[in-house]
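Okay, so here's the structure we're looking at.
What follows is subunit A.
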Amino acid sequence: ACGAGGKVGAGGAGPEGAPVAGGTLKVLEFSEPRTLDPAALQNTGQGTALLGNALYGTLMIDNQQTGEVEYRMATDFSSTDGGKTFTLELKDGLKFSDGSTLDAAAVKFNWDRLKDPTLGSDSQPVAGLVKSSTVVDPTTLTVTLGQPSPYFAQQMLGSAMNWIASPAALQKGTNAFDQNPIGAGPFTLQSWTRSGSIQLVKNPGYWDAPRPYLDNITITTSADAQQRVNALTTGQVDLGTEVDWQAAAKDKAAGLQIVTRPFGGGQFLALNTLRAPFDDVRARQALSYAIDLDALNAAVYSGYGEVANQLFPAGSKFHNDVALHTYDKAKAQQLFDQLAAEGKPVSFTFTAFPKDRAVAEAVQAQLSAFQNVKVQVKSADTAESGKIFGAHDFDVLVATAFFIDPEPALYSAFSSQSPRNATGINDPRLDQALLAGRTGTSTDQRKAAYQTVSERLAATVPVIFYARPAQAAVASSKVGGVSMYGTGSVLPELLWLAK
Partner candidate 1 sequence: MAGNGTAHLRGDEALLSVRDLVVEYATKGGTVRAVSGASFDVLPGETLGIVGESGCGKSTAGRAVLRLEGAVGGEVSFGGERIDGAGERRMRALRRDMQMIFQDPVASLNPRRNVPAIVAEGLAISGAPKEKQQRAAAEILTAVGLSPEQLATTSPRRLSGGQAQRVAIARALAVRPRLLICDEPVSALDVSVQAQILNLIEDLKTEFALTVVFIAHDLAVVRSMTDHVLIMYLGKTCEFGDSQQVYDHPAHPYTRALLDSVPLADPDHPFRGPSLDGELPSPLAPPSGCRFRTRCPLAQPVCARTEPEMREVRPGQFAACHFPDQNEEQQ
Partner candidate 2 sequence: MVLVTMVVSLLMALTPGSVAEAILGQNATPENVAALNAKLGLDKPLWQQYLSWLGNALHGDLGTSPLTGQPVSSAIAERAPVTVELAVLSLVIALALALLFAVLGATWPRGRFDRFLNALSSVLLSVPAFIAGPILVYFLSVQTGLFPVLGWAPLDEGLGANLESAFLPALSVALVEIASFHRLLRADLTSTLREEYIDAARARGMSHAYVLFRHALRPSSFSLVTIFGISLGRMIGGTVIVETLFALPGLGQLIVTSIGSRDVIMVQGVVAFTGVVYVAINTVVDLSYGLIDPRVRRAVTA
Partner candidate 3 sequence: MNDILLSVRELRAYLGSPRGVVKAVDDVSFDLARGEAIGLVGESGSGKSVLSRAIMGLLPRRSETTGSVTFEGRELLGLPRKAMREIWGPRIAMVFQDPGRSLNPVVRTGRQLTEGMRRHLGVSRSEAHARAVKLLAEVGVPDPERRLRAYPHELSGGMQQRVMIAVALACEPDLLIADEPTTALDVTVQRQILDLLRRVQSEHRMSMILVSHDLSVVAGRTDRTAVMYAGRLAEVGPTRDVFRQPRHRYTHALLDATPTMDHERHAKFPLIPGALPDPVRVPPGCRFAARCAHATASCSDPGPDMRPAGEGRSVACSNPVTGGELVGR
């Protein structure tokens, strides 16, 4: 059960045979949630997907290999009118861990709630696509979207919409909820020491018996790449999420299983097209020409990263050959000189959040070999993101857009209609292609649309993709059943420990 993982690739294998029940799995996550409110959880490997899946279960998932939607707590979520309205059918007799019923009303409550921007949910853009929803009967909910989107199921399953928490529990307030979060997932919370560990125990009333196999899960957190490697390789933890290529390479060298999916998109340098110097496309092109992605990879990931030169990886059904980036020192210098001569020298500030400092410094180092370009690196805290993202107060920063299905990541990142368009790129042809990708009903239609998207991105250079995301689950050879859906979301109910 292993996907491709760039140069790191798949690692060792898990145990053979049928799943065994019992045991405590120790998991190392990258970051800790602010609260256990599903709205505050991120359904990505880098986020807190495993925890969300454990506490709240999943309505549906997409198959790790085929990408097809598979239903879990939902039995159906489809549209008959080309993506304008969807009907959600739930399994009968779903119960929250406190015994109350998980019904369509609970789903509606959760989904409506996610739309509230002040919750700060990462999934708000997806939830915002839903214009209205109606409870038809206890297991049926109809959903009307603001805009047709045939692939909405794929979008929502990769967000917090996939997680349904008990409305009654949510209404008791954050602190009470954090002490006793109620969902219908395979595990329930035993205790949570902030910055320490999260202890989960098997939910005996889980709908999909005999799953989960494990009795307990302990989740600890470390953002230090080397320490994560140490903890995994010494066997102090059994399973971890890895977001750093170099660390993943070390894990692999130690013979651990690496499980990932063939993601498209990746990490990029976002160039602010709304103000100088990058309001001029030549400046953006110059920067793109100037940057040697292999050198960047060598500096940031010790060469273990997978450089993203095409929007979709080779195996993707949307794959095309359009090169997003060309390294050409001479052209870069020529453009820099030209701009300087026009009195618009390329001088900018690289706004680096703590984890991006190495990238910023490497870019700065590379550019120092050119004339007429100046880079400053400024550290920023996430608390400043309002100013930075909201008011587009930056020149260059690191952002990501990665996906299995390009929807909604690409639309959200590059459409001029999207509130999350960080670069402010406003290219009508790009917008059009993105919309076509969103509303297209056949794979061919969509593939054509995304070809255009690739071309427009290469031409307008709002961003410079430099690496695929490292979104891997790393596990010791004792851990069986490591599988993921969405953007690296590991399913805890399938995990088991070999004796």
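A quick word on the picks: all candidates are chains of the complex that A comes from, given by their letters.
We take it that a residue touches a chain if its C-beta (ideal position, glycine included) is under 8 Å from a C-beta of that chain, and two chains touch if they have at least 3 such contacts; residues count from 1.
In this text, all values refer to a predicted model and were calculated from it rather than measured experimentally.
Of the candidates listed (1, 2 or 3), only one touches subunit A in this complex, namely 2. Those residues of subunit A that touch candidate 2 in the complex are listed here as 34-35, 117-118, 120-122, 124, 173-175, 178, 193-197, 220-224, 226-227, 230-231, 233-234, 236, 381-387, 389-391, 419-420, 422.
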